[in-house]
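Notes for the one structure printed next.
Taken from a larger complex, these chains appear in their original positions, while the remainder are omitted.
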Amino acid sequence: MSEGFSESIESLPTGVLEEMYVTMLKIRLFEEKVAERLYEKEIICPVHLYVGQEAIAAGVCQNLNIDDYVFSTHRSHGHYIAKGGGLKELMAELYGKETGCSKGKGGSMHLVAPEVGYMGSSAIVAGNIPLALGTAFSGKLLGNGKVSVAFFGDGATDEGVFYECLNIASLYKLPIIFVCENNLFSTHLPISMRQANPDLSMKVKANSIPFVRVDGNDAVAVYNTARKMIEKIRNGEGPAFIECMTFRWLAHVGPTPDLDVGYRKKKDVEYWMERCPIKKIRSVLTKKKDYSSRKLDDIEKRLKKEVEESFEFTKASNYPNSQNLLRHAINTESEVIQ
Amino acid sequence: MRNLSYSKAINEALFQTMEKDERVFIIGVGVNSPWYVGQTTARLYDTYGQMRVIDTPVSENGITGLGVGAAISGLRPVVTHARMDFMYYAMDQICNHAANWNYMFGGRLTVPLTIRGIVNRGGEQAAQHSQALQSIFMHIPGIKVVMPSNPYDAKGMLIAAIMDDDPVLYIDDKWLYDEECDVPEEVYSAPLNKGRVTIEGDDITIVASSYMVKEAEKAAKQLAADNIKAEVIDLRSISPIDSEIILKSIQKTGRLIIADGTWKTGGVAAEVAAIAATEGFDLLKAPIKRVTLPDIPAPASGPLEALYYPDYKKIVEVVKTMA
């Protein structure tokens, strides 16, 4: 399936591999905790889990600087974490606490961490893509070498504005990388029932944008492809597009396996679970000559602790007080008078 | 008669119109989703098949326009938006096309289109997944806007909307989906331009629509305990708006409060207040009051959300300041 490929594993420094592994495991462990809390109905806001797609966020963001820009969607814990957003502020946001990354006003679908270049999640399908075009434009106008990334799902490629953005990015040679996480579904509807020709490549290339399809469950493939693209983008060569084939393990929204609902088959889910991105990178990492597999336990322990701490932090945090309701719609606060 | 829930009443209206009239079809993002539109489209696909119950690509503008074009060529589409928030993508087709097509051509092409806009808020869904946008569409000439508040109207007004020759925006609210009441089994229609007095009273008029009618009724019951007799008017249609029923009521009560589930500024409540202050000024004995959302987007956090959405208690509180 892949046009982009893993290359020789040995060429990747162990450090990079380990960092990606850490990112991915962090996402997974965090979301497992979130899933547990969702079952307990402690978290109320709609949550779209990223489990199974971790290699994409990790592989792309591994190539980014802290001040590069990232935008994501309703399903954005992974991108937020991979870009360096804090777990505590994330967990607190899911609980609607004032210490949340969005001060409790956004919930899971609206995360932000400008301090690490994570410029926001939009819950409107494709709505984040023009925004990434905008940060890319500012990167270009200011000549600051920053790259912008739009993460989005295959569903976003149904929306007209997506095509407008491809053209505009290419026309103005904007420093943006489009990352389509094609998990084959938009909610319950498979791409084959939504697109006459589900092959994205021509649609992208028709806008003179380089396109590569990779195995989205292979962090190394994602990393290598994104790296080359981002290098070129930083050189002023304009946008690039990476399509990552993947699958979500859980429900569109919420923590369940979603098999009762009838729109997807158990064996398809199983097929993709077999191809777990975390298992995959772990096996690559442990094959590295200079890697001691004892480290894996340490990492897992440390990350579990970090997740636990985010949870404790959240529990200890307050809900926003009522004055906060009216703040922030516009900056001149006194102007919101009720 | 039998009790039917609001969502099942919608479902029945769709079944019956589709059965009766082969021109009726349903199209929208998520219309066959097991969760998006609740029970409202249940089993329609199994009965009427893929040509008449169409779950589409995420292309709101394209499929809305498809509905407009289908309507002017003789079909009776029910374009369904699982959330009003997503309708912003389709504004051009709704406002520049559906709303204008008849007028712009001197009445030569009617647009018998129904658009279902679902209000789906609460549950910490936040700013982009909570919007009730009736006030925007109320302002657009050439499109009717209705907001049934109970299962009887949900069925009757949906049937009327589908049979109507103009574009009708039919707004249903998920908070009402489990409400039940007597609903006739037969096909019937409820008017698209008439309000209704749901509780009679002499002391104050509470005008509301959709979900807020329930809150207004609860408020009226509570006020009755304090011997304040509130009259509750369910607008049902907000465009055209039934000025008469409002004026008649304030003639009796002299006092008006509007309870509306949208933002305050430039909202439905403003229009109702303006009608009273222009056409019914001499009937009024006290300042008009608005109970609405504050002019801010919806917050996620539960405690803020609880403050954000006004309820019957807020209505009671405001009424008491007027007594």
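In this document, chain identifiers A and B correspond to the written order of the chains, with residue numbering beginning at 1 in each.
Convention: a residue touches a chain if its C-beta (ideal position, glycine included) is under 8 Å from a C-beta of that chain, and two chains touch if they have at least 3 such contacts.
Just so you know, these numbers come straight off a predicted model, no measurement behind them.
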Each kind of chain is drawn once; how many of each are in the full complex?
A x2, B x2
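The rule we apply is simple: only the chains that are shown with their structure count from here on.
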What whole-Å value do you get for the distance between subunit A and subunit B if each is reduced to the mean of its CA atoms?
37
What residues of subunit A sit close enough to touch subunit B in their complex?
44-46, 93, 96-98, 100, 102, 104-107, 109-110, 122-127, 155-156, 158-161, 186-189, 193-195, 253, 261-263, 319-320, 322, 324-326, 328-329, 336, 338
Touching residues on subunit B, where the partner in the complex is subunit A:
30, 32-36, 55-62, 85-86, 89, 123-129, 264, 294-297, 299-304, 307-308
